[in-house]
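Worksheet: the structure to be examined is printed underneath.
Up next, chain A:
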Amino acid sequence: MAFLELDGVGKQFGSQTVVDDFSLAVERGEFISFLGPSGCGKTTTLQMIAGFLEPSRGAIRLEGRDLTKVHPAKRGLGIVFQSYALFPHMTAAENVAFGLEMRNVKRNERAKRVGAALAMVGLKGFEERYPRRMSGGQQQRVALARALVIQPSVLLLDEPLSNLDAKLREEMQIELRQIQRTIGTTTILVTHDQNEAMSLSDRIVVMSQGRIEQIGTPQQTYERPASAFVSQFLGKTNDFAANVDRTAQPARLVAGSWHAPAPVGVTDTVTISLRPERISFADSGLAAKIVTRIFQGNHWLFQCETECGPAIVIRQNDGSPQPGEGEAVRLDWRVEDMSLRASGGAA
Partner candidate 1 sequence: QQKTLYVAGYGGSFEKTIRDEVIPNFEKENGVKVEYVAGNSTDTLAKLQAQKGNQQIDVAIVDDGPMYQAIQLGFCGKLDGLPADLYDAARFKDDRAVAIGLVATGLMYNTKVFAEKGWAAPTSWNDLKDPKYAKQLVIPPINNTYGLEALVMLAKMNGGGESNVDAGFKIFKTDINPNVLAYEPSPGKMTELFQSGQAVIAVWGTGRVQSFANTGFPVDFVYPKEGAATLLTTACPIAKPTTSPLAGSFIKMLLDPKIQLVMLKDYGYGPVLKSLVVPPELGKMAPIGERAAKLYNPDWTVINEKREEWTKRWNREVER
Partner candidate 2 sequence: MTAAADTSTQTAETRASWALTLPALMLFVGVLVIPLLMTVMLSFHDWGQYKGIEPVFILKNWQEIASDPYYAEMFWRTFRIALLATLITAVLGAPEAYILNRMSGRWKGIFLLLILGPLLISVVARTLGWALLFGGNNGLVNKLLMSLGLIRAPLPFMFTETGMVVALAHVMMPFMVLSVWAALQRVDPQIENAAMSLGAGAFTIIRRIILPQIMPGVLSGAIIVFSLSASAFATPAIIGGRRLKVAATLAYDEFLNTLNWPLGAAVAVLLLLALVLIVVGSNALIERRYAEVFR
């Protein structure tokens, strides 16, 4: 029996179905991320788990007990709301202390833990500040501290780091991972940041329009996407139309001026799917022209026009010289890095 179980859960607002047939079993101590486009039902699902929304269909069970029968206050959840939902009339410290008070933690102990939690999110010195007098990111960190300080057995995080800069975000990610490891907190994270989801999660749930598209480990979902949607949602994908040239010996798979020995069993025309980071600039291969070259810190992003349509290439900013805009290049990739799809299939 899984620790937390969602069984065919659905939610309707009026006539609109927002979450549909959502089934998921979460093990104790697991770190799960919900990934999906804006409006796909992530927050709604989280709110149902938290008990703030009642599922229209299906059941949610925590350790086998029907959650709808348990009052939200008794579920022992720590929640970070997408809109923070800080108590506007309490200082940062009071906000964080609230959950401890509810658990009758003694004053001394409380002060210590509140101080530690605020320090952890980098808000030492902001104890007496009211939320309305804080910056967006500071407020978000108070919300995070408030949820973490009670050391809940389940953490529900709705875009908890969306307003933090990369550095802080990473510190917080490490913190989250640590808490989950040491206390064994079962964590569900809603995030729009794929890197975040990938680096933190044991498993990722990719959602689209209220439905689950795929559940799997980060690498599974990224490298063996269950659907075109998943593939395109997680990172970028290039699609090239290719065909098999049976006149050559042995038969060749040809895309523009790129070719390779055709794998067995491929039909006449196929689509090559390829992650941009798997493409390299080479002396031979698909002829392309660089349209724009975008600097992105640790890597460069190239938008190219190729013989087979537009393509995106990512190259690590490893200091080697990179082609400039307008330059003609050749794109090459290894056969094992591409995946093939019968042409005409839905993208």
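The candidates were selected such that all candidates are chains of the complex that A comes from, given by their letters.
One rule holds in what follows: contacts are C-beta pairs under 8 Å (C-beta built on N, C-alpha and C of every residue); 3 or more make two chains touch, one makes a residue touch a chain; residues count from 1.
None of the values given here were measured: they were computed from a predicted structure.
Student: Here chain A stands alone, and the other chains of its complex are listed as 1 or 2; which of them touches it?
Tutor: Candidate in contact with chain A: 2, the rest do not touch it.
Student: Using the touch definition from the top, list the residues of chain A that touch candidate 2 in their complex.
Tutor: 47, 50, 52, 71-79, 81, 83, 85-90, 98-99, 102-103, 130, 132, 146-147, 150
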